[in-house]
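Of the protein chains in this complex, one is absent; all others appear in place.
Residue numbering begins at 1 within each chain, and the chains themselves are lettered A, B and C in the order written.
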Amino acid sequence: MKKLINKPEDVVKEELEGMVLAYPSMVKVSLEPKFVYRADAPVQGKVALISGGGSGHEPMHGGFVGKGMLDAACTGEVFTSPTPDQMLEAAKKVNGGAGILYIVKNYTGDVMNFEMAADLARSEGMKVQNILIDDDVAVKDSLWTAGRRGVGTTVIAEKITGAGAEKRYDLTKVADLCRRVNANGRSMGLALTSCTVPAAGKPTFELGDDEIEMGIGIHGEPGRTRMKMKSADELTEMLALSIIEDGDYSRTVHEWDEKKGEWVDVTLVNKAFKAGDQVIAFVNGMGGTPAIELQIIYRKLHEVCEKKGLKIARNLIGSYITSLEMQGASITLVRADQEMLELWDAPVKTPGLRWGI
Amino acid sequence: MKKLINKPEDVVKEELEGMVLAYPSMVKVSLEPKFVYRADAPVQGKVALISGGGSGHEPMHGGFVGKGMLDAACTGEVFTSPTPDQMLEAAKKVNGGAGILYIVKNYTGDVMNFEMAADLARSEGMKVQNILIDDDVAVKDSLWTAGRRGVGTTVIAEKITGAGAEKRYDLTKVADLCRRVNANGRSMGLALTSCTVPAAGKPTFELGDDEIEMGIGIHGEPGRTRMKMKSADELTEMLALSIIEDGDYSRTVHEWDEKKGEWVDVTLVNKAFKAGDQVIAFVNGMGGTPAIELQIIYRKLHEVCEKKGLKIARNLIGSYITSLEMQGASITLVRADQEMLELWDAPVKTPGLRWGI
Amino acid sequence: MPASVGDVVRWLSKMIDVIHENKEYLTELDSAIGDADHGINMDRGFQAIAKKLPELGNMTDIGAILKACGMTLITTVGGASGPLYGTAFLQAGTALVGKQELEPADLLIAGEAALKGIVMRGKANLGDKTMVDALTPAMAALKEALAAGANAAEALEKASAAAETGMKGTIPVQARKGRASYLGERSIGHQDPGATSSFLLVRTMAEIADEVGF
Partner (left out) sequence: MPASVGDVVRWLSKMIDVIHENKEYLTELDSAIGDADHGINMDRGFQAIAKKLPELGNMTDIGAILKACGMTLITTVGGASGPLYGTAFLQAGTALVGKQELEPADLLIAGEAALKGIVMRGKANLGDKTMVDALTPAMAALKEALAAGANAAEALEKASAAAETGMKGTIPVQARKGRASYLGERSIGHQDPGATSSFLLVRTMAEIADEVGF
């Protein structure tokens, strides 16, 4: 294993130390417990957006803390969900009195830890909602699995929801908005190489010289199938069609019912894409993918969308939700209405995403 | 070789096709000959900034075309200088009547091709200046080599010079500014892995599991020395000290003398850094480096600068000048005066670098 | 002879060692069908318990000791196994609050509370290829052996054997919970890492019970 790190156990701590030196006008960090938060937190009267997850996906989530996006990001060890105490302390730090939205990627660990955190934060008098992101179409059924993973739509949701919160949407409205972005988002990814978790010291899996993993998540785990390498156009088409031709997706998730004061099971349905939809298209590199390849993928994605009658209204191209140094890419499409597009265009100033200011 | 490409010979063309679909409000592209140019070109009365070089360094240069930075970027094949006809056509397309500045990284091929292009453009009545970027301290002497390579300072120079041109500095002033940025910039890089040129199909060099190349350029070439892997802190210190402790550097370059109407040899001197200098610090990933590692490097760079009395006034952290999927990093420090800092802060809107708009 | 606070500390300290020794093994199992961190996660948690062990050894309430372990796991392990094992220790501790020594029957009370906590949190069914597949048969075997008059060591030995069988039973099964479920049929043929760590913990309990004559 060759990495530009010191000790594996110090990777996350030292990253945070670097961030606060690099972006003092945007973020501050807490090291015990670990989280990144807005330099101007708490923003009074604004719903506080908190996300988090394992490290190794940078710039997500720490790089998305700042004006117009997240108020705080809890960083776990590499590929390991953070813990409820981090999430609670982050909530206390950024609580502006208008409630907390936890944006949670749907992984068993993340879900359980954020639910525990929400219970703890509520016991301290905060209003809290947890909204799941579960957009990975590589996971087919929700009954036979832990449900779809949260991947690329997370970035889009954090941007749009962040802009809504900045406009002083209340907690219900921000939570609804986040749920809506998720309900309209779908993703699919592939890997050309594995990655090496620093503490593990060797690649999570081995791939032959002409093999790829199709349908991967973002934790360096193997995908749904291993297949022979194909051209960028063929692979892009496979990813895009998996997303575009995915049918309605229904599953039951845990949400907090503020009126009843308890966790309830809610059944949510993502409606399939149809011709005429306008979308935000996101081509994401997995960390080790050269930028030039992402443009080649976007070129084909644009063609496939056009053929299927989807209009790309906005796009994002870059390595924003990564698996360390993995080579590969994912595609995310989010059907967007006018309000979502306006919030997408709103100014954002974070280490990882910036425009308008 | 596993890459998300179609045919190796189509990589650059398809990248450009992707870019124009992705960023229609920022750039247009020409495919015959190949270059990227500002969507609103020509900007009347503004000095036009043109750079270019081999592909494989994305986002540089095509990703830096747009308001506040470059007017055009000529893209060669991967790691191969573009040709004079591309540079000439780009100049014709973006010429706003105030002259052309070619920003040229100091590689034999780039220098010769841009000189031929300048001669051609002048023969068509344009005013043209060529300014070299030669900032790589890994190259020690200029008498026994082709001189220092142009690396990280290029990005800083394109940003600052672009802002100057946007303010309608005239050609002499823009050229002086570019020369001044270069005269204050120094860089040094290292590689953990090689990269694979698509048309070559296999890695340019092989490195052992515990070896790195120190003092690399940006073309996947081996560096000055091969050495044992060390910790991020040790390597960062080596890079930073090579830069900070580098003495005055003097060399003779070719510049066009507008009054004499001929190419003349000019001797330029870069003054060594000294305590009290304020700098723009740029930590650059080589393409396959996880973002988390760049923060760890920045953390140590900050410490070394502080110890040496350099004040980091601004920073840039990310993979901006890359060697395809190479893992590794480079550090660039540019001593900056007040005018340079203000121009650095000025708004920029390009696919690869954006703030303020 | 009932188990004392000292015996509980011996249990914990052996668990710490066993998890540490199996850190790479558990991580390797997790590489195949997960994200290559289970051993790392568990070891981080148990090492955190190790740091608190002297302090825990000075407490007299066994329930409080286990609850403290649960909180430590919850705040240090992360991932799926953190809340699951954390809840297990918390619930076991809650079931034993106030006890200064343990009778064999207390093992069953605590063990069943722990398992219930895991199921409450993770909602896994038997056969989903999780730690539940090791712990459910282990608790059944424990119950049966105690009912048949076995002492703690003997009963835990049966529980350990049942956990091992349950653990091996995860191999031919397709995962339906946790990260391994994303692999679909590709998860078949691999042993579940969480079931493995559960077996290791139960086996450790049996070994120490035998050593201390519980």
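The rule is short, and it goes like this: a residue touches a chain if its C-beta (ideal position, glycine included) is under 8 Å from a C-beta of that chain, and two chains touch if they have at least 3 such contacts.
Worth saying up front: this structure is predicted, and the values here are computed from it rather than measured.
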Missing chain: touched chains present in the view: B
Identified contact with the non-displayed chain, of B:99, B:220, B:290 or B:352: B:220
Sole contact to the chain not displayed, among B:121, B:139, B:286 or B:316: B:139
Residue, one of B:113, B:270 or B:327, that touches the chain absent here: B:113
On subunit B, residues whose C-beta touches the chain left out of the figure: 33, 54, 76-85, 107-109, 112-113, 116, 138-140, 144-146, 149, 197, 199-200, 204-205, 217, 219-222, 224-225
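To be clear about the criterion, only the chains that are shown with their structure count from here on.
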Farthest chain (mean CA position) relative to subunit C: B
Subunit A-subunit B separation of Cα centroids, rounded to whole Å: 32
Contacts with two or more other chains, residues of subunit C listed in rising order: none
Contacts with 2+ other chains: residues of subunit A: none
